[in-house]
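Note that one protein chain is taken out, while the other chains of the complex remain in position.
Labels run A, B and C following the written order; every chain starts at residue 1.
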C-alpha cells in the first residue's frame, strides 16, 4: 500500500480552506506546463465562443483588392489568396476546431467507455470477441479509415466528426477496459454483486465512475488528436470545406503555394494548430498527472 | 513457450479475417467505382459501353459475396490478384513501396528511440525541474505540429537556405534509389522525412518512457537497490530502465506498425513512393483489390509487430518467459 | 532559331500515374505525358505551330489528304520503312487494326473515344501503304478526332494475339523506346535510334517522375530535380519560380481547352425553373472574376461554350449579349434578384454546391462562386467530394442541387465538345438532366456539314439557348495554362491542351 494512501495521523488540524487564487497558485506551482496548456485551452474556447465579437472581418468575405496582403494595421495577420482576413479566419477556425475536437472526442471516448467497461465486466466470451473486434479496428490504419468514411459519407463538419470519432472508439475502449479489469477485481464490485445489484447498475454506478481517470485522460488526449486529424483530413481535401473557416483547410492549397511569397498564409494557421494541440496535450498530461494516484505522490 | 507462440499466431487469424471483411465492404460502400472514375474522371465525353465492358472485365457486376469469396480464396493459393487500376500484379506493385516504407519506418523508429529513451529517462529523473519541462515541451511540440506543415517548412527551408548559402536551391531527391544502389542519394532523400517523423513519434515514446520510469522508480525494488548502496545511475539504468522498457517497447512497436501504412501525408510532402501514398491513391481510385491487399498487409504487419513485441516482452520479462 | 543540341535526359514531373498503358482505353493526361513519346500517330497537332488548334499535320502519313466523295472519303498514304521497337515494319494493316480497335471495338474491349468517330463507316487498306477512312456523312469533326493524342498506332500482330496486350506493355514506333517503369515512381524512355525523322529525337531519353503534390512539383523544378511539368501551374508558382531563379526559368502560357461548368439539377426544385437558373448565371461577374481569379487560379479567359481561341468561338461583342456576360454588373445582379423574387425564392435561400475535391481550379472557383451568389442573397454551402463519389453523385445519385462540372478535351474540336450540352439521352456526359430537342438538332446539323459559316451561326444559336434563354447550364471561365520551366528546355511549345504535343521528338536541352 502506498504510503500516501494512508490517513496521516500526524496532521491533526483540518486542512485549511483555500481561496480559489491560492488553489490556483498551488496547482500552478505543481503543474506549470499544465497551467500553460490550460490557458491555451481556455483561450481557444473563448475564441470559439466569442468569434463573432473578436474577429474584425467576416471570415468568408473576399476582398478582391487585397489578395495576400501582408500583416499590418488593417489586417493583423494579413489576408489569404482570396483576400480574406487571416486573423478572422483563425478566430472562427477555433470554433470549428473546438467543435470537432470536443464532439469527436467526447462521443468517441464515451462510446469507448461503455464498451470497454462492459467488456471488462462481463468478461469471458464477450470480452474475447470484443477484443478481437477492437484488434481489427486498431489494425486498420486510422487515416485510411477516416478517408473511407469521408468518401462514403461525404465531406462537411458533421461527416468529419463521424470519420474521426470511429477510430477513437476502440482506442478508448482498450485503455478503459484495462482499467476496468482491475476495477472489476475491486471488493466494492464484489460487494455490489453480493448485494444483488443488476449488471447495468454495477456497470454504470460502480464501475464507470471509477474508470473516469483514464477516460478523462483519453478525452483530453483525443481533443488534440481530433484537431490534428481534422486538419490532416482538411489538408488532404477531405475534411471541412470552403468557405467554412478551418485551420487545416487554410493550410491546404494556399499555404503551400504561398509559403514563401506570403508566409503568413501558411505560418499562422499552422501555428494555431500547433499551439492548440500543444495546449490540449499539456493540459491532458497535467490532468493525467493529477488523476493518476501513482503519479500524484512523490 | 512455443505453445504460447502458436496460440498467438492462431489468434491473428480472426483479426486478419475481420480486417478483410471490413475493408471489403467498406470499399464497396464508397460511391462510384474504378471504371466510372477511369472514364468520367477526366471530364471527357466517353462511351457508355466502355463503362459496362470495364465493369465486366473486373468482375464488378458479380454478386458481392462471390467477389468476396473469390478474393479470400485467392489468399489461400497465394494469389493476391491484380490491381484494378493498373492491371498489374499486386505483389509487384507493392514490393517497391513496401521497401520504401520499411526503410523509412525503420529509420524513423531508430530516430525516435534515440531521442525518446534518453529524454524520457532524464525527464523522469529530473521530474518537475526545468529540464523536465523542456523535454516535455519539446516532445509535445513534436506531436502538436501537423506533419504536413512541418514537411513544407523543411523542404522550403532547405530550398531557401541552400540558395542563400550556396546560390543554388537544393532539395532532397524525389526519386527513390535503394540504399544498396546509391547510399548517399538514398539517405539524402529519406533522412529528412525520417527525422521529421522520428521526432514526431518520439513524443509518444518519450512520454511513455517518462511515466513508466516514474512508476518504476517508485517501486519497492528500487528502494531495495538504493538500500544496497548502488549508485543512482546504476539504479536508473539497470534496475529501473529494464522494467520501464516494457511499456515503451509496446508503444514503439505500435508506432512502427503504424508507420508502415500511416505516413500518408508525409509521403506526399516528400514524394516518397511508400505504402501510405499508395493507400490514398488506391482508395481514391476505387482500386478495391489494391486497397484490400494493402489493408491486409498493414493489418498483418500490425499483428506481426504486436507478436514480435510480445516476444520481446517475454524476452525482457522473465515473468512471462517462464509461464 | 537556335540549333538543337543532342543529348541529355529530360526529367519532368507528372501529377499522377497512368492506370494502364493503353491509350485507347484511358482518358487521362497522366497517360499521355509518360507514354506518348513511345508512339506515333497517324496525324497530329503541329508541334511547331502548337497554338493554332486547327493546324493538324501528318505524323505517320506522308501528306494530309483532301477529302473526296463529297467529303466522305479520306485516303492516307503512309511513310515507308517505319518499324516498331521490336523491328516489325509498320504497315497500313497496323493502322487499320488500331482504328478498328478504337472505332469498332469487340464486345469485351472498352474504347474510350468510340463516340468521337460516329461519322466513320469503315477503315480500309487497299495496300500496305494506304489507309482509307469512309464516313457516313461529311464532318469537320473527323480530322480533329483522328488527331487525338491517344490514338497510338499499335502492332496488329500483337492485337491479334491479345487485344489487352497494350494495357500492360509498351511497344511503339515513336521517338522513344525501352520503356522502364517503377510502380508509383517513374517511367523512363530511351531515344529510338531508328526513329523515322532523322536526327530526332534530340534527347538521349526522358524520365517522367510521378509527384502528386503540386507544391512539390513546383519545388522540384526549383531544386532542379525536374525541368518541367506539362500540365500547368498556378500563377503564384510561376511568380515564385521566376523570382527565385530569374533567367533560369522560362514561362510559356496559353488559353486552355478546359472549362469549368455549372450544372443546375433540372430534376430538382427550384432549379427546374428557368428564372432561377438565369438568376444564378446573372449573378456571376465573369469579367471581373477573370481579373481576380487569374491571379490565384488556373482560369482566366471569359468565353462561351466554344474554346475562345477557335474560329467558332463567340467574340466579346457576341458574348456580352448573353446573360451573365453583360458589361453592366449592377444591372445583371438586379435582374438576378428580380428573377429570384419572381420565382418566389426567399432572401438567404440555401442550397449546396457540389464540387470536386481538387484544388486548382475547382475549389477556388467554387469558393468564388459562393461569394458571387452571396451578392444576390443566396446562402450557398459547398460540398466537396473525391473524384469517385463526385461523379457518382452526378451520374447515379443525381441528388445534387447545383454542381460544378467540367469539360476538358485534347484536340480542339468544338463541334463534338459541345455534346456536353445536348439532351441527356444522347449526350452521355450531360448531368443536368434536361432534354432540349432544339439544341440536339442544332448539334446534329453542325456536325453534318463542313460549311464553317453555317456552323458558326448554328453554334451562336445553340450558345444562346444553352447559356441565356433556357440557362441550361453555365460556363464559368476557361482555364489558363501556365508552364514555367527550366530555360534549358528548348523545342517544346505550349499548346491549348495539356494532352497535345507530348511526343517530345523536338525537345532538346541547352546544357
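One rule holds for everything that comes next: a residue touches a chain if its C-beta (ideal position, glycine included) is under 8 Å from a C-beta of that chain, and two chains touch if they have at least 3 such contacts.
Methods note: contacts and distances are computed from a predicted model.
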When one chain of this assembly is omitted, its UniProt record names it as which of these: "Monovalent cation/H+ antiporter subunit D", "Nitrogenase protein alpha chain", "Glutathione import ATP-binding protein GsiA" or "Molybdopterin synthase sulfur carrier subunit"?
"Glutathione import ATP-binding protein GsiA"
Chains in view that the hidden chain touches are A, B
Which is it among B:79, B:185 or B:219 that touches the chain not included here?
B:219
Those residues of chain A that touch the unshown chain are 1, 3, 5-11, 15-16, 18, 26, 29-30, 186-188, 190-198, 201, 205-206, 209-210, 212, 298
Which residues does chain B use to touch the chain missing from this display?
3, 6-7, 10, 219-221, 223-231, 239, 242-243, 316-319, 322
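Rule of thumb we're sticking to: only the chains that are shown with their structure count from here on.
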Enter the minimum step count from chain B to chain C; a value of 1 means the two chains touch.
1
Give the chain pair, either A-C or A-B, that is connected by more C-beta contacts.
A-B
What is the identifier of the chain with the smallest separation between its Cα mean and the overall Cα mean?
B
What's the farthest chain from chain A if centres are computed as the mean of the Cα atoms?
C
Please work out the Cα centroid separation of chain B and chain C, and write it as a whole number of Å.
39
For chain A and chain B, let me know how many angstrom lie between their CA-based centres, rounded off.
23
Can you work out the whole-Å distance between the CA centroids of chain A and chain C?
46
Multi-chain contact residues (two or more partners), chain C:
213, 215, 244, 386, 388-389
Multi-chain contacts in chain B, i.e. residues touching at least two other chains, fall at 30-31, 152, 156, 284
Counting only contacts in the complex, chain C reaches chain A at residues 213-215, 218, 234, 236-237, 239-240, 243-244, 288, 292, 295-296, 355, 357-360, 363-364, 366-368, 370-371, 381-386, 388-389
Listed in rising order, chain A residues that touch chain B in their complex are 2, 30, 32-33, 132-133, 135-144, 147-148, 151-152, 224, 228, 231-232, 235-236, 248, 251, 255-256, 259-260, 266, 270, 273-278, 281-282, 285, 288, 294-295
Taking the touch rule as given, give the residues of chain B at its contact with chain C in the complex, in rising order.
30-33, 36-51, 53-54, 56-57, 85-88, 92-93, 96-97, 152, 155-156, 159, 163, 168-171, 173-176, 268-271, 273, 277-278, 281, 284-286
